[in-house]
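Every protein chain but one is kept in place in this view of the complex.
As written, the chains take the letters A, B and C, and residue 1 is the first residue of each chain.
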Amino acid sequence: MSPSPVLAMRGIDKAFLGVPVLRSVDLDIEPGEVHALVGENGAGKSTLMKILAGVHTADAGTIELHGRAVSFTHPLQAQHAGIATVFQEFNLLPELSVAENLHLGREPRRRGLIDRRAMAERTAELLADLGVDDLAPAAKAGTLSVPRRQIVEIARAMSQGADLICMDEPTAALADAEVELLYRLVERLRDKGVSVLYVSHRLREIFDLCDRITVLKDGERVATVDTPDITPDELVTAMVGRRIEAVFPEPLPGTETGEVRLRVEGGGNAHVDGIDLEVRAGEIVGLAGLQGSGRTEVAEAVFGITPFTRGTVAVDGAPKRITGPRKAIAAGLALVTEDRKAQGLALNQSVKANARMVLDANARVHSRERLARIDGVLSGLDLVSQGGDQEVQYLSGGNQQKVVVAKWLAAEPGVIVLDEPTRGIDVGAKHKLYSAIRSLAAEGLAVLLITSELIEVIGLADRIVVLHDGRIAGELPAGATEQQVMAYATGRSPA
Amino acid sequence: MSPRRLDTTALIYLALAGVVAVGGAAVAMDGGNLFSTANLVDMFTRTSLTGFLAIGMTLVILCRSLDLSVGYTAALSSLVAATTMDGDPGRIVLGVAAALLVSGLIGAAGGAVVAFLGVNPFIATLGVGLIIKGYLDTRYKGPAGDVPALFQQFGYTRVAFLPISTIVMLALAAAGIWFLRSTRTGHHMYAVGGDIDIARMSGVRTKRVLMAAHVLCGMAAGTAGLLLAARFGTGSAESYTNLYELDAIAAVVLGGTLLLGGRGGIAGTVAGVLILAVLDTVFNVMQINPFAKDVLRGAIIIAAVAIYARRQLGRTARRPRFDAATTGAGTGRP
Amino acid sequence: MRHLRTASAALIGGGTGTVFALLAAIFIAVAFINPGFFEWPSLMAFLKQAAPLVILAAGQYFVIVSGNFDLSVGALVGAQVVIAAKLIDGEESRTLPVLGVMLLFGLGVGLVNGLITTALKVQSFITTLGMMLVLYGAIRLWTGGAPTGSLSEAFRGPGRRGIEGVPLIGEIPWAVLIMLGAGAAAIWLMRTRFGRILVATGDNDLAAELSGARTGTVRTVAFVFSGLSATVAGLLIGGYAGVSAQVGEGMEFTVITAVVLGGVVLGGGRGSVVAAMAGALTLEALFTLFNQMFLPASIRPSVQGAIIIAAVAYAAWRRTRRPVAATATVNADPS
Partner (left out) sequence: MQTTRLALASAAAAGLLLTVGCTTDEIQEPETTDEATDAAEGDWFVQADYEEQLAQRDIEPEGDPATPWLQAIEPEWIDTAEFAREGGDATVCFSNASVSNPWRVTGWITMQQQVKVLQDAGEIGEFRHSDAADDDEQQISDIQAFIDSGECDALIISPSTTATLTPAVEAACASGIPVVVFDRGVNTDCAVTFIHPIGGYAFGADAAEFLVDNLEPGSKVLALRILPGVDVLEHRWAAAQEIFGDSELEILGDEFTGGDAAEIKNIVTQYLQRGDVDGIWMDAGDGAVAAIEAFEDAGKPYPVMTGEDELSFMRKWKETGMTALAPVYSNFQWRTPVLAATMILNGEQVPAEWVLPQEPITEAELDDYLERNADMPSLHYAKFGGEDLPGFPDAWRDR
């Protein structure tokens, strides 16, 4: 270890309302290193990062930057000290331009006034420096695509002249190809001698990018290791405290592929076209594709949010005109949306209120029996909470996702569409979700699984439908390789 | 600034042009001339008071706050100014300073309750308004103070058809536009109104920005109070009964500023104020029954905002998912 | 039994405790000044006075919890009383038909508010502000500026009279019974699927919409309930005091204050209808206290304003410092 780390955190304690979240955590980051921070959700990664960012203040412990003790009570202090943070949730203001977002809180000034010319120039330089040349500084953030917003976030962190950049799940919203761009950005940072604290659930990225890894578990540091000294399996074991034999569970015994439950023929609207899709009972169909290829748009069309304007949809053999969520639900469809906080949950309401939301909202699926079964559904998903009256905002991401799934299962759908169900969820919770998906199939549901993590489609799907540019580029059987999927996804034919 | 904001502002000025055209035609059919000097003077005179209040209100609304106390602040300011001046031209400066100081302090009080105590601005400023009302009712039993003739010029002098007060109001509006665009505090108001959490995370001192908006809004209301004093020749507690705050909010919203904050600006507000003033003048010239005026005003405000909302819908349809994402980010944090 | 438990849970939890503490404190103060206040007749008189505001608070709660405002209720209360006086014009036989007209009118105003807000996407603050102006002007346009006609005795019954000769209590005003009925109906309604979806809509309308909720419809229905509550309140106020030109003026702000005092959060998704009604009762109790204290009339708004700010600030402060029992499990990520 080098004698002067950029950052040295010692004995950090933090409790929220009496519940300890971090217990005597140490963390060292060397200049120019990419340091991974891993752990299950609830392990304290985000809290640690927010202490670094000045959002929270530690209850005990010391933070030293370049050997100097610091303590932050406001994000601005952290920024001034040279720590920049890219949070998991998008922290851009849609009404402001790229340049304004990049410089928010640190606008260049001339004679005390905002110097807009300098702002535009610096933005252009910064983006060029990152190798991004097709992003207009004057464009409003609200008009940008998800990966571009991510780029702006990272550019903002870089522009702060920070020597430590913290990234919280930076790839959560990125498709694999876009992850490449992020790799380049991170490597560029490393080359400049900037340290990166990298929080991710994606083992591949950690092993691709990071020099060292710190593992948190239940608020305590389990280990800090050099990446070459550990294998992915060992890492997972360290995180969850047990060895996961295979990441993806096998199909449950007794899972049978039955009748076609969902059939789309020639489906198209403003975003997608020529969608032919079939999902059978007991089958998991993966829907793969790059960001912007129309994966979510297909899900939204099937569910009637932006309905197909062409083609036909049939559920259980009966043609349906699905023009909205209500029609979809009545037809026996369910959609676990990509963004659970914004689209899935009423955060101020209790677990129970959320779990019965679909039943409450739809007379056609509401019944006393189903209401009575909700507790069973929740416990079947291993939901860890203080009980049904707890507000979901106080649950971890994984547990929140379970509530979303429960709310749909309560309605006993025939077809369930899962859009990025594991986004932002830790490895342990992911594994439980994979098992849950398997058991859904075993119970005879038709599952349409949308995910940007290729490995998930490959590991779980019985068939893989690959989208490219709003159209189906090809279909692959189970056991397809990443290369084959990528080939279709990028518009080529697999060799 | 960016093409989109230009569009919105342009739309509002288009609406203004429409109102002027329709109003002008209606008056013409009635045998009058909306554009006679007298009517123009009338129209512009009517913009001043609401204008001052609405400019300040724009700032707080941009920050996703609200100030329901401005009517009371203006009334108090008129009294402070008039009693301080006490008919002595030499004390005008003192009176103006005192009125602005008091109204700024009231704004600060409301802002502090909103920013530091976390009280919803609707309730916070309603409460502040009630407190001032009690003070006014107890302390002043009617008009008080005496405004020297020199200062009354502020309310009565005009340049061609533009009253001085309107010119001052437009100057304040220009200053406000500049403030929002060129100072950090002003620029940050968009960020605070857009998403206060993001703003805070970005290092914006959100409480300070909120306070600044409220203080400036209070001072704008204070300026309105000065105008009242100049117009009345005295200070009047009774002016709070006129629900000026609702007029101001209506003008701001008519001007295209989103009540939820983060979007809009003072240029639009000025147009909103003008729209209301044109309507008032048209109604007056056409001798519309005073109660019919209320009906028409209410209907027009709703209709105008419905039209803006239509456009808003068109916009969000182009990027339906981002709004969801940002809303989630905003509300998702406990 | 289960209902009782839920009700008591609603009373204590959810950041609404403040209002009950405040109500108790005010009652204690009143008891000190005037012990006679807690004798049945004066207590009933108090409840009778409070009934319209409590009912309005229940109506306003529906709108607020679904994420909107209804600023038009004051004008609607006034309009209803004036409509009743003008149409009844002292003829007893017209009472029932006119009640029917009022009901339709109240529902209609609520429906229009709701549709403009949900279908035309106009912010409810603006919709109902506009509606307030329209109602204020239209009703005066119709009556030539001042209310005309007069109310019938039958119309005035519910607001003015009661069941007499009840042992112990003496007279139970109809208004109190109507208030209890409306309160019970509101509580029941919030426990139905409609109520749950209404709160979910106020909390996160996108999530509710994607769960198949008709968010526009439930929000519109909330406005309709608000219109209905204004109608009932109009019946009670008109009955209580007869027709005057100022009926209902400023009530919209009083009732929103009451609801917020009850811990219901503007913006939706939080707070209970019981607490909203308790907020109304608290506000009325406060006015009574002022009266008992012989507090000079002119200073009352100041005290009222200060108390409201303090109460809401205290509730907000408590929300950010929730007791440990109500917080996350160890497992939960507090971020």
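Everything below uses one rule, namely that a residue touches a chain if its C-beta (ideal position, glycine included) is under 8 Å from a C-beta of that chain, and two chains touch if they have at least 3 such contacts.
Since we're looking at a predicted model, the values are computed, not measured.
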Contact set of the excluded chain (shown chains only): B, C
Which residue of B:Gly23, B:Gly95, B:Gly233 or B:Gly298 touches the chain not shown here: B:Gly233
Interface with the unshown chain - residue positions in subunit C: 34, 36-37, 41-42, 45, 49, 52, 143-150, 160, 237, 240-247, 249-250, 287-288, 291-292, 294, 297-298
Touch residues of subunit B, complete complex, unshown partner: 1, 5-6, 9-10, 36-39, 41-42, 45-46, 49, 83, 87, 137, 139-146, 149, 152-153, 155-162, 167, 170-171, 173-174, 177-178, 181, 227-228, 231-234, 236-239, 241-242, 265-267, 281, 284, 287, 290, 293
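Heads up, the rule we're going with is that only the chains that are shown with their structure count from here on.
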Graph class of chain-chain contacts, one of line, ring, star, complete, other: complete
Geometric centre distance via CA averages, subunit C-subunit A, whole Å: 43
Junction residues of subunit C, two or more chains touched: 204, 206, 334-335
Shared-contact residues (touching 2 or more other chains) in subunit A: 342-343, 347, 394
Of all residues in subunit A, those that touch subunit B in their complex: 53, 55, 74-76, 79, 85, 87, 89-97, 100, 104-107, 109, 112-114, 138-140, 142-143, 146, 149, 156, 296, 306, 339, 341-343, 347, 393-394
In the complex with subunit C, residue positions of subunit A that touch it: 16-21, 41-42, 46-47, 50, 218, 303, 305, 325-326, 328-330, 335, 337, 342-349, 353-354, 356-363, 366, 384-386, 390, 394-397, 399, 407
Subunit B - residues contacting subunit A, complex: 1-2, 4, 181-184, 187-188, 190-191, 194-195, 198-205, 262-263, 318-329, 331-334
